[in-house]
Each structure stands twice: as structure tokens, then as C-alpha cells.
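Read through the structure below, which is laid out as C-alpha cells, and then see the notes.
For this depiction, one protein chain was excluded, whereas all remaining protein chains were kept in their positions.
Our next item is subunit A:
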């Protein structure tokens, strides 16, 4: 932690912000740093950390000081949060003053209390490979590059660290070779999804060439095949950004099923469909609700709607309630009277939604109810 220096947090010339993540706590080696939780910012030149309450408290570390870094996965339970361990070069003599005068550890840890470490790690890797802080002054190739290309004298702690780094590189090489086939498979899977999507479109156009059963089966395969790149808490962190991305993904995914079901689906149905499609990275109900609440603000063509009885549905924006009620009234008048089960069967809706629709029509005064031991029936309102 003694490699950090106080800074005002402003970016220098040619320095651009790559990514930031809040909810990060710093560790001096294995001990918690005497700083609070804050926001960590990765720029092309530096790694900056700012206290989330006191914005004046801002420290920075030059990326050139990083030897290497690795992920430390999260364990089960609250105590173990995902971390990134960053190994640093020894402090230079002309270093600016910082929060720590000295430290017995040559490495620091970033603890991601609100997740987001996968994306951050990816970006950090990119920056460390590109080394954009070096471009204006290419001749000052610091010892940072030296350690990563060839073997230099193995002296003291630095030497040990370099050896560890080499070993890590070798293992990485081995693993990537072993999984080469898998990457091929992933590429093919993407193609498969594209193919099935094009077939589905063709089905829609040439309506009638395939029987209804087959279409239904095919569609269920499509749905179970899943989404290629699910948005998870780890990739995009928690908070509104996550929900916004999720809302976008839901918006794309739900259009087709909604059309089929007449423009309205109960939130429980949506939950089942979405999680079945995602396969591995499941959504929690809370996340789903929060994402659905953002539909309107993100101007997606879906809406989350809550009925008086508390039932929540997702419906298409183009869905008109008056039309539904008028058609419900026609149906009831045709048959004289209807229960919600009969109505559901007639329309192909779920019983819950058909009851909601009948109740809404009653509220508007088009229907009246007959409650008896036989059950609840709805009649056209002749009063």
C-alpha cells in the first residue's frame, strides 16, 4: 500500500477513463487498509481509488508499477468476497507522499463488495497488455516490460515473484490448449443459434407449411437453447447498470412469447421462461422485478403492470385494455354467463389473467357477478 500516492483525481493529458467500479475496499497485502469502501477507477495510465464518502480522499497508483495481477475467487458465505490481487514493484525513491509510509507486503488486494470484478479484471488485463501509458514516451521502457519478456536475475522477492509469474503463464498456456476444442464448440453453438433463428423467421413467413405441433416443438427448442451471453451480476456489477442491461435483454427476449400469449404474461410465467432460457446464470425474482420496472424509462416496448389484486404482469405497450374489455363483454354476452375458467379456455389465457380481465370489466361496470355455492360467474351488466 505504500506505492499509492495522494492525488486530486483529475485525469492528465492523454489519460482516459477505462472503467470504474464502486464498492471496492483496499487491502494492504492480507490486512485491511485503514481506508473505507470506495470507488476504484481504471485509466489508461493509473489505478485510482476514491473514498465514496469523502471525495477529497483520493489515491493513485501508476499502472507501470504493476508486475502482475490475478483473481482470487469468492468463497461461499459473506466473508469471502471476490478479490483481485495486484503485485507491485518496490517503491521508487522519488515517490509522492501517500497514505502509507511503508508496507511489509509487495501486493495489494481490491475487494469487490458489490461485484463487477470480472469486467474490471478484463479491462485491467487489456490495459496492461496495451500499455497505453507508454505510447508518448516509448524509449523509457521501464523494467515492467523487462520482467514479462525474458528471464532476468532472480534476486530476492522480486525474483520469486517473477518465477511465480512465469509458472502462471505456463499453466495458462496449457489450459488454453486443452480447452481449444471447447472454444470451437462455442463458436459452432453461436452459429446454431443463428441458424435456428433464421428458420424460425422462415416459419413465420411461410405460415402453414409446417404443422402446429412441429412449430410448437421447434419453438420450445429455440427457447431452451438459451441465450449466448447472459448478463450477470459478476459481469456488470450490481446496481442500476445491471438492471438496465437486464431490462434490455428481457425486452428482446420477451417480444415473441408475448405476441403468442395475446400481449400479456404474468410475471411468474416470465420468471420461468427467462430462467429456463438462461440455463446457468439464473435470475432472482427481485432482480427480475427491478429490471421490469425500468422498461418505461428505457423506452422499451414493454410495461410492468400491477393489478388491484396485486397480480403483476408484463404487457406489450401496444396492448389496449379497452379492446380487451370490449371483447370480454362480447364473449360473456354470447355465452350468457362465464366463469373465469371457461373464459380462460375460450381465450387460451391462464386462469389468473382471465380472472383479472373479468374483474376489470366488472370494475368498469360492463359485467356483474353472481356469487353462489356453484362458484363465481360473470353476467353482462343488465342493471
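Keep this in mind: contacts are C-beta pairs under 8 Å (C-beta built on N, C-alpha and C of every residue); 3 or more make two chains touch, one makes a residue touch a chain; residues count from 1.
The rule is simple: contacts and distances are computed from a predicted model.
Engineer: According to UniProt, what is the chain that's been left out of this complex called? Choose from "Glycosyltransferases", "Mitochondrial import receptor subunit TOM22 homolog", "Proteasome subunit beta" or "Vacuolar protein-sorting-associated protein 25".
Structural biologist: "Vacuolar protein-sorting-associated protein 25"
Engineer: Considering the complete complex, identify which of A:165, A:269 or A:362 is in touch with the unshown chain.
Structural biologist: A:362
Engineer: Among A:45, A:243 or A:377, exactly one should touch the missing chain; which is it?
Structural biologist: Touches the omitted chain: A:377.
Engineer: Can you list, in ascending order, the subunit A residues touching the missing chain?
Structural biologist: 337, 362-363, 365, 368-372, 377, 379, 381-383
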